[in-house]
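Notes follow the structure.
For this view, one protein chain was removed and the others were kept in their places.
The block that comes next holds chain A.
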Amino acid sequence: MSTSVLEAPDRSPAPGGRVGGGLLDPKQLMASLPGAFAKLNPATLWRNPVMFIVEIGAASTTVLAILDPSVFAWAIVVWLWLTVVFANLAEAVAEGRGKAQAATLRAAKRDTTGRRLKSWTAGARTLEWDVVGAPELRQGDHVIVEAGEVIPGDGDVVEGIASVDESAITGESAPVIRESGGDRSAVTGGTKVLSDRVIVRITQKPGESFIDRMIALVEGANRQKTPNEIALNILLAALTIIFLVATVTMQPLAIYSKGQNPGVPDSLALDANGVTGVVLVSLLVCLIPTTIGALLSAIGIAGMDRLVQRNVLAMSGRAVEAAGDVNTLLLDKTGTITLGNRQASEFVPVEGVTGAELARAAQLASLADETPEGRSVVVYAKQEYGLREREPGELAHAEWIAFTAQTRMSGVDVDGRQVRKGAATSVMKWVRDNGGHPTGDVGHLVDGISASGGTPLVVGEVTGGTARVLGVIHLKDVVKEGMRERFDEMRRMGIRTVMITGDNPLTAKAIADEAGVDDFLAEATPEDKLALIKKEQEGGRLVAMTGDGTNDAPALAQADVGVAMNTGTSAAKEAGNMVDLDSNPTKLIEIVEIGKQLLITRGALTTFSIANDIAKYFAIIPAMFAAVYPGLDTLNVMRLHSPQSAILSAVVFNALVIVVLIPLALRGVRYRPSSASKLLSRNLYLYGLGGIIAPFAGIKLIDLLIHFLPGMS
């Protein structure tokens, strides 16, 4: 049996959770070169119409250069081919990263076997099994997995509890607990049980395991173009057609113009047959949006890859795009907005009781309370009142009363003194039952704490036959640090945040106010969640949410972006369109940012690509026609050396800019959450204005270098 320990894929989320970039290694470029050449195959390249036209142009200029060779023609031919190769390189590099990850995952798929149980029923004492290969397992089969064994397929734990090493898929080496029932029952094939024994019901179809899907996703094997990518492709195709028409229809005009000036000698750019083929193709390639055409698919692949780097698996590119469009985020309170549990934050004694007295009683009553709330009372007493934490065993004769859901109290009976701490109603009833009369004071304290969104716990005692209330403990949800700033950012991005909680509306409102979310849903049931999502969607909004439980599944399926926690149930993972392997609900915010970044990168590079054309015209038009109409030399604002060097410089710039922008395409443009107007201004200046200016400088620079080449004058 294969029990090889897998090396976790190298994942290093950017500090501060901001969407950062991956690095581009020159080695990676070299490694992707063969792939880039393989992609020259027209049978695959035609899917990218812009680059396909460049390839046709490159092929036809090759023929022209063979028929009528010159240094200039061959230089153009080489650079046109390089333009296509660079475009392919961008895609190959983007795919290469996924392939590396897929290889790691494949290792986890190595032949495992499983012990398939014969006719398992819950609670069965005797188990019989036969050993079968993992591919033979069907949905509904039960397998038994013990410490040291690899789980043979995806499924739910139906009996037992075990610690599981899931580093093969999550990259996280700390083991996780998987147990039957509840929301932590899902296990993934290829992960390894470290302790104990569980019985797993297989839920996957053969060959459709989670790891299979992961491999397909990171490899981009069945990558579909996303709606927005399709729309952008249409626009690029339209621009390509326009420039194709503009270039082709120029020919009769050029012939006419040349004919009107018979004294002008033929040149490499213009002769009696009009603009020469090589120059015409050069102009066309420079004008059509090659930059964005070359990088478009790399941007999409890299977007998915950025999610994978953050341990999020998107089941479709569509989901990633939808993330950028999200209008409403549904966030679970616990774990996302607040730290796991409520904590004691104040002891409020009633009149006649000192704080220290109350603290001592509260601590005493909580020693036997192992709930997180109980622990926090002990911790708070120690922090604020310096009370040493005592072990229950320290006090002799003490009778400990543990917290139960029925009594809703915990406490201790020691030396004739009874101390209790618990839910307000329970403790007050206990005090009354013992002959005490809680003062109105207590009621006020309890109501005050409730109104502020806290949870009041009342502490009471019975000594020498008198029962009384000592005071109230204020339990409070602790909002995670930095959440308010995060939500303010969201608001600036136009995203509404809604907190989902099972708390009562009063408590919910207090936490919502403190955390700075826009809205909350209190006492939420799964049905409420689903209804809320539907309501938002009816208003045309896109909704994102996270979930892990089986009862979250309908809501996850309904949401436009449903992020299932990897720790969750198979049903939840099946329903969502993303899975967070780290099971960190806060990550939803990062997912939204990555979605936005993906779209911005596309828009920015499209703008850049179109803006580039202006400078290219200033280089090529005078180069073609200044001979017949000397006035057009006025347009040669860059003062390029010669017609040949001008045209070649434009073509070289056009090719090089693709390589220069590959890292940007893979990393995505910088994104800071801010309003649409600010984002647009920034990107317009950078990629619009920059796109106009950069090629003037770039082409001039290239011209300065290449005008030394032979054949350039």
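Note that a residue touches a chain if its C-beta (ideal position, glycine included) is under 8 Å from a C-beta of that chain, and two chains touch if they have at least 3 such contacts; residues count from 1.
Here is the rule we go by: contacts and distances are computed from a predicted model.
Chosen from "Cytochrome c1", "FAD-dependent oxidoreductase", "Potassium-transporting ATPase potassium-binding subunit" or "ATP synthase epsilon chain", the protein name that UniProt gives for the omitted chain reads "Potassium-transporting ATPase potassium-binding subunit".
From the options A:Ala398, A:Ile511 or A:Ala604, the residue with contact to the chain not on display is A:Ala604.
Touching the chain that is not shown, out of A:Gly148, A:Gly181 or A:Pro227: A:Pro227 (per the contact rule at the top).
Note on the undisplayed chain: of the listed residues A:Gly190, A:Gly277, A:Gly293 or A:Gly324, the one touching it is A:Gly324. Across A:Asn41, A:Ser173, A:Thr249 or A:Thr404, the single residue that touches the chain missing here is A:Thr249. Although one chain is not displayed, chain A still touches it through residues 227-228, 230-232, 234-235, 237-238, 241-243, 245-257, 260, 283, 287, 321, 324-325, 327, 491-496, 539-541, 595-597, 599-600, 602-604, 606-607, 610-611, 613-614, 617, 621, 625, 628-632, 634-635, 671, 675-677, 679-681, 683-684, 687-688.
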